[in-house]
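Here the complex is missing a single protein chain, while all its other protein chains stay put.
After this line comes chain A, so read on.
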Amino acid sequence: MSIAAAQKKGFGAFLWDYLTTVDHKKIAHLYLIGGGFFFILGGLEAMFIRIQLIAPENDFISAGLYNEMFTMHGTTMIFLAAMPLLLGLMNAVMPLQIGARDVAFPFLNSLGFWLFMFGGILLNCSWFLGGAPDSGWTAYTPLSVESPTHGIDFYVLGLQISGAGTLIGGINFLVTIVTMRAPGMTYMRMPLFSWTTFVTSTLILFAFPALTVGLFLLMFDRMFGSAFFNVALGGNSVIWQHLFWIFGHPEVYILILPAFGVFSEVIPTFSKKRLFGYTAMVFATILIAFLGFMVWAHHMFTVGLGPVANAIFAIATMAIAVPTGIKIFNWLATMWGGSITINSAMLWALGFIPSFTIGGMTGVMLASAVADYQYHDSYFVVAHFHYVIVGGVVFGIFAGLHYWWPKMFGRILNEKLGKIGFWLFFIGFHLTFFIQHFLGLMGMPRRYWVFLEDQGLDTGNFISTIGTFLMAIAATIFLINIIYTAVKGEKPAGDPYDGRTLEWAIPSPPPYYNFKQLPLVRGLDPLWIEKMDGKGKMTPAEPLGDVHMPNGSILPFAMSLGFFVAGFGFIYQTDHQAWNLAIFVGMGIALGSMLIRSLKDDHGYHISKEELEREAD
């Protein structure tokens, strides 16, 4: 492999290139494609839900299918859409922002992606194989243990495989940020998006094991006759809720912190001002992450934990409002006194501030335990978490995509389509979810297949469904924009937005080795500093020399495929022993690939100094 290999080739070679790539930028593309695909899928599931609820006692879909629909909507959006899209942005941007040539473990990066992808596909295979999981994305026991189809088995194995991928990704980012920052890039000079990547990765590291354990217990209960959650045999079903939420609450911050990171890049760039209160922003991020582990039982106020536990978790939850408020005000202060450009990326950031503020406010309202006795498991909660996850995370993803699209794909997204899409989505989003706060308080519990006639819930549900259609149109416009941009989009310079951080110091898209020479970082917003000093480009921190690069490998794909096959074996061995064969074949492929990886030395290759010199600046 050399530079020559990166030139244009046939489709087969192109596909092979992506199957074997260990380049963080291409893995980012894969994450965006995979996450985007599941985002569309989850969106369609949402449409089915809302169409069913357009009128009272509707029979658009059956009760059982409805339960599968909202279970898969939640699971898909959280695990297979939002998180991979964010991991895609992190992969694309974080190494560039800290001035690194790749992540610390490129091979693992690829493995993380393929595990996620195969896990997601495995989970969705359930649609065609007897029924999807139907116990909600939270899969509360004993309902999930007793679910008669294989749906929950697909849920368990699918999430276990994709969860392993996420955990690998998180560890990889941690090591990358700890060890591979460019000379001069101290922690307190790191851009906020890299900081949030770092903190999010820590959350992944500590939160995912709780899910892994819970899923294993559930798997053993369903497949091997154990009784961890079986009350009749001395088990305890509430334990699942603890395990799930010890993972599940930090998961919410795994989603929102990277989005905060995106806004902390977009707002300063388009306000032409440095981020206000950088230090406070960093510590607020860390504090939110820390408190995120202390509040899981606020999902369980009605479980009957008693007043002491409820009071403690209520106060701990309210405390999170403080660092979150600091962030909101610091963003406002960043805009204050700036010179604000409003383009698509900035529009998403501006739309985020009021939307997320509402979500944060209802979060504090939910923290008040006795008030939560009314909100809990009602549409109020549905409204709240869509305000934070759509108003926060999805807006963040869209802002990030518009902002970094030129850096990732070498084209600028069409502004006009971007703005139309934003407004449709913004209006549709508030139309759908604002009214749901009231539906909940008017007595509509969540996960209801039908609501009855004459309960005063008709108008609200109708409006809510109309809003969904606006969001669907907006998402379609975004897809059209992607195609339009790919065909006719404007090609950017390296730094189309007058950026402040290192990713804008190199061409768009960057060469596969990122930095010919690692840059010397002289402070926060390193590129901005050089611009203000009149230089306009980074000073190299090293002489031009050979660059060490990793080789691509098909092994991550093979390993993930092996786990995928073994997954089917585990799911169906309860029906017939012959399926054990699939376990052996699948695990054989996976472990065999690991063995090859361990025994075969792969030292990568070097791009010679001469080759680098030949590359134009």
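By definition in this document, contacts are C-beta pairs under 8 Å (C-beta built on N, C-alpha and C of every residue); 3 or more make two chains touch, one makes a residue touch a chain; residues count from 1.
Criterion: contacts and distances are computed from a predicted model.
Asks: Absent chain per UniProt: "Cytochrome c oxidase subunit 2", "Ferrous iron transport protein B", "Sulfurtransferase" or "Cellobiose ABC transporter membrane protein"?
Replies: Hidden chain identified via UniProt as "Cytochrome c oxidase subunit 2".
Asks: Given the contact definition stated above, which residue among A:325, A:511 or A:540 touches the chain not shown here?
Replies: Checking the options A:325, A:511 or A:540, the one contacting the hidden chain is A:325.
Asks: Of A:272, A:535 or A:606, which residue touches the hidden chain?
Replies: A:272
Asks: Can you say which of A:21, A:135, A:414 or A:508 touches the chain missing from this structure?
Replies: The one listed residue touching the chain not shown is A:135.
Asks: Any idea which of A:17, A:377 or A:611 touches the chain not displayed?
Replies: In the complete complex, the chain left out is touched by residue A:377.
Asks: Check the options A:180, A:441 or A:585 and report the residue that touches the missing chain.
Replies: Among A:180, A:441 or A:585, only A:441 touches the chain that is not shown.
Asks: Hey, which chain A residues sit against the chain that's not shown?
Replies: 62-64, 67, 134-136, 140, 142-143, 146, 231, 236-238, 271-274, 276-280, 302-304, 306-307, 310-311, 314-315, 318-319, 321-322, 325-326, 328-330, 332-333, 335-342, 350, 353-354, 357-358, 361-362, 364-365, 367-374, 376-378, 423, 426-427, 430-431, 434-435, 438, 441-443, 445, 447-452, 454-457, 459-460, 463, 532
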